[in-house]
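All protein chains but one are shown in place.
Presenting chain A:
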Amino acid sequence: MNPFSSETRLRDMIRAIRACKTAAEERAVVRKECASIRAAVSDNDNDYRHRNLAKLMFIHMLGYPTHFGQMECLKLIAAPGFPEKRIGYLGLMLLLDERQEVLMLVTNSLKQDLNHTNQYIVGLALCALGNISSAEMARDLAPEVERLLQFRDPNVRKKAALCSIRIIKKVPDLAENFVNPVASLLKEKHHGVLLTAIQLCADLCTVSEEALEYFRKKCTEGLVKVLKDAVNSPYAPEYDISGISDPFLQIRLLRILRILGHGDADASDLMNDILAQVATKTESNKNAGNAILYECVETIMSIEDSGGLRVLAINILGRFLSNRDNNIRYVALNMLMKAISVDGQAVQRHRATILECVKDSDASIRKRALELVYLLVNETNVKPLTKELIDYLEVSDQDFKGDLTAKICSIVEKLSPEKIWYIDQMLKVLCEAGNYVKDEVWHGLIVVITNASNLHGYTVRSLYRAIQTSGDQEAVVRVAVWCIGEYGDLLVNNIGVLELEEPITVTENDAVDVIEVAIKRHTSDLTTRAMCLTALLKLSSRFPSCSQRIKDIVNQSKGSLLLELQQRSIEFDSIIEKHQNLRSALVERMPVLDEATYSGRRAGSLPAAVSTSQGNPLQIPNGVHKTAAPLLDLLDLSADDPAPQSSSGPNFLQDLLGGDILSSVSQSGTTQPQKSGADVLLDLLSTGSSLAQNGSSTADILSISQDNKNKTSVNALDSLSSSMANSAQSLPASSIMDLLDGFGPSPTVPNDNGPAYPPLVAFESSSLSLVFNFSKQPGSPHITQIEANFTNKSSDIYTDFIFQAAVPKKSLVMRIRISYKLNNKDMLEEGQISNFPRDL
């Protein structure tokens, strides 16, 4: 016999396919088989249609395309006999899905079959309809199905009920038609019908509010009684599962009672007794019993409170937690998360067990337990919990570390009772899993460090130790480098030693060693190296004896292929060499970073223009790739890198404005998506907006240092913005005056907006004159833009021109100092401007 003719029996074909040793062989067999089936299809062969469809289904299950068989299904369904219809409907469900249009052709056959006298054929049609009908079919055939809800045979009634579920899902408007039939179905005795009717009822309630109300009023009592009967029913072998009589029915009843009782005190009252009975009497040594208990707990949690029941429920969950069965524990953890909102205290009692679950060998359980722990942590238990979690961090799996680290950092940040504890915990986490830590986390750490001024010494020493042991964790290196740069003098001179510290001696060279190692390590990335350079600059000022050595290290990056590093090293080298007078002012201690501002910005709530207690560092990005960290810019700016390219004379202003700015300004514009629509250049010019930019791209230009004398020095080369006040928020101790050099073309402030003020001759000497032009933007009357025009009255060239201005808090007076070199002779002019227009 030809193994591949349509006369082949199904099992022979299957045997032939299974006998194939390779995929290619199998493909060949399948191809031949499909060919013969296709031939039979086109011949309209009646005899073997049944068999061919079965073969086709098998081939489909192997994964091969079988579209040519779809019409065969239809023909078989249309045949009069039961066997044909049976396989036809099966083929329909297997080979087609609701999205295919061929399905519509079945509607007529379905309608006929739904009206058939043979209940099994009706059953077939209902099953197919329930599984794959489309919305149109559902709408067409809904009346038939509705009628069938009252068919004489329970088998059909239950199938009709489930089919109705699908109809309602596809066509929600038809829901109301089903409400009355369902109400009568709920009174039936047949378990199958009850089961399906309850499910239909549940779906109706979710779809329609009126249905919910109706069932709540009419059926709650009845359903409670049914549950009572089910729970108390004697042993019936037909429904017995693990000694419990029809757990499926009980579970569904519990579910519908949950829906009906939720939010309604009366309905909840009716259920109290039976829920208590189920919760206490159900056997929990087998899965079936636990499934019922689980559903019962869910219901108790959802309905209106009645004290005792909730306690019962949480006790059950507690028992689940210590069950050896993994599934039960998993389910309990899940439920406990919901229970926290209901009764947090009760859940806290199980904290120890939950903590154990975090260390479970099962990944699903670990994940759930960790989330639960996160919800449980509060001020009282944060310390022991964090300790446990960090201890576990050391032994946890790689793929779990990321989650665990994020959660620990989040907990520590939210709830740390004191700064020193926070710093300690974060250090531990960073040392253990620094590579999994997100940027915001270590940024936040630095913010906190700057705020804890009494802990600076302790912190920098701890970091020094940490970087020796955990130098492979990038985050540790970055934080350590920043701190050593910032607080190097505290480190070396053992300042601010706390009682609990062990003594440690660090020389200046040791500190520089650390940074040198960091910058040279091949695993350090751009951000780290850039931070190292900044730190080195700071140290060159703090440790003058190491200045030469530092200079050498910095020089090594001059030839770096990374633009950021190259630029920084060249600029810093220039400062170290030529601008010693500036250096100490540039790298003075960072002012405290405002925590509130930082966390606010992190939450994305702050607009771009923010001023904190430091000035407004301005950035001119140099095109290097920016990281996404919002605060990184501040940290990179900490070194207060100036960018006075060693140009001289008034020409440098032009350089700044003409060359780099226009190209770089567009980049800064792109990093400020918050600025709506404003002119990109204007963005650059408005103060504080630059804070939104990203750090690693900085060639930080503006250097602001805050000294106690309330004097702010502003490097005029850098200032491009031109606001008097930084932002709408309250000004810090000293307000910053940023001056726009009027050389550039369009970067100037649009002077034509707002009220006009007469220009002011701010300063006049024999060699120099300074004129201020004021303007205000129409939308922001509290911000004044000042354009300063310097005029060189002599015929000589001035080089190294520096303009400094300071404004005290109270009065609108400005002290200015201008220094420049005339024929290589240092000149200095000072003055005070107090004749600002009154109504400015």
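One rule holds for everything that comes next: a residue touches a chain if its C-beta (ideal position, glycine included) is under 8 Å from a C-beta of that chain, and two chains touch if they have at least 3 such contacts; residues count from 1.
Everything that follows uses one rule, which is that contacts and distances are computed from a predicted model.
Set against the options "EBNA1 binding protein 2", "Calcineurin like EF-hand protein 1", "Dolichol-phosphate mannosyltransferase subunit 3" or "AP complex subunit sigma", the UniProt name belonging to the omitted chain is "AP complex subunit sigma". When you scan A:Asn290, A:Gln425 or A:Thr534 for touch with the missing chain, the hit is A:Asn290.
Check A:Glu33, A:Asp246, A:Glu432 or A:Asp594 against the missing chain and you find that the one touching it is A:Asp246. Touch with the chain omitted from the figure is made, among A:Ala16, A:Cys73 or A:Ile87, by A:Ile87. Of the candidate positions A:Glu238, A:Asp399 or A:Glu499, contact with the hidden chain is made by A:Glu238.
Within chain A, the residues in touch with the undisplayed chain are 10-11, 14, 18, 54, 57-58, 61, 63, 81-83, 86-87, 90, 93-94, 97-99, 120, 123, 126-127, 130-131, 155, 158-159, 162-163, 165-166, 191-192, 195-196, 199, 238-239, 241, 246-249, 251-252, 255, 287-288, 290-291, 294-295, 298, 326-331, 361-365, 367.
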